[in-house]
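Structure, as structure tokens:
A single protein chain has been omitted; all remaining protein chains appear in their positions.
Take a look at chain A:
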Amino acid sequence: MKQPIYLDNNATTPLDPRVLEAMLPYFTEKFGNAASRNHAFGWVAEEGVDYAREQVAKLIGCTEKEIIFTSGATEADNLGIKGVFEMYKEKGNHIITAVTEHKAVLDTCKHLEKNGARVTYLGVKEDGLIDLAELEAAMTPETILVSIMYGNNEIGVIQPVKEIAAIAHKHGALFMTDATQAVGKIPVDVNTDGIDLMAFSAHKMYGPKGVGVLYVRRKNPRVKVTAQMDGGGHERGMRSGTLNVPGIVGLGKACELCRLEMESESVRLAALRDKLETTLNKMEESYVNGNTQHRLPHVANISFKYVEGEGLMMAMSDLAVSSGSACTSASLEPSYVLKSLGLSDDLAHSSIRYGLGRFTTEAEIDQAIEVTQKAVNHLRELSPLWEMFKEGIDLSKIEWAEH
């Protein structure tokens, strides 16, 4: 078994060898610029891009012309939100999003607030889902965009996208979703789901880093975004810059593989995730974070009370996972996503995210369970909080010396 075991597939995924194989010729013999219209080198590159566009479109149920290639999901989020804000200025300046969004959405909204946008940040319920009544109440005639993520990167919960889209449309607003964690993992169909704009990236679905997509609806309604980069007018004028042909070809192949394998793969991953989660949740004082009904099949987020996440990760150096505790500054900020579920800071500091993927095996999950149990027990032996808990002391009644 490879060590350490990689269980951080929400951060990034390894490139599938089949994707690499598809990409390789585009670095060497098929190196042309897809915008070169008057020689074979350009045509060959363009063919590769066109085919990839078809592969992507098939996965999400749209047409090829609705795909704008970007450098990744962050750029797609920026282009979608800023582009809509500028294009629909006349109609209004109000944007609705949620507090659990990725920073690429939140910080883009914060940026727009400085430029005259009014942004509503919806809170979430303790299971991580937004309250539809709250969304409905937040809609105004000036609302131009509702941007709510599909599946959350930290806890994996899936928002009620269809219902959100319906509310947005009822009030004449566009619906955008950051679907970076969902596309390729669960069925996402822009028409069934009522999506007008959607951002995602290749490296979360076994494709290369540095390439992503902004889906922009062309019919019912025809959506336009103002370009955020000036230049040669690539991607139907919405995103200038020479196309990353090998990356795009890789993204296309990655989409195709996900489409063909998603059905069986999601069942396999959910079974492994459930095994991991159920076993670990049997440990004393462990808590599963987020809704367990509506969520991605490959994510588990668990808090082990009375141990600190970063210390725990160090004890699990054989596992590559991620923690909601960021002990890297004097302020020691725990995850804002977990905090928004109403988790106390100490539980947020005690959380570990396991992200399973295509190459995760059952033997690795068994090992991950063993390593985690051992590490949690070891650290609890070291933890004054665990000792106090065992003695029946109410930790909330202690006057802690804040620092």
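Remarks
Quick note on the criterion: contacts are C-beta pairs under 8 Å (C-beta built on N, C-alpha and C of every residue); 3 or more make two chains touch, one makes a residue touch a chain; residues count from 1.
We take it that contacts and distances are computed from a predicted model.
Not every chain of the complex appears here, and the one that does not is recorded in UniProt as "Iron-sulfur cluster assembly scaffold protein IscU", selected from "Cytochrome c oxidase subunit 1", "ABC transporter permease subunit", "Protein translocase subunit SecD" or "Iron-sulfur cluster assembly scaffold protein IscU". Of the candidate positions A:E163, A:E285, A:E310 or A:D366, contact with the unshown chain belongs to A:E310. When you scan A:E163, A:E285, A:D345 or A:D366 for touch with the missing chain, the hit is A:D345. Touching the omitted chain from chain A are residues 306-311, 314-315, 325, 327-330, 332, 334, 344-346, 349, 381-387, 395, 398, 400-403.
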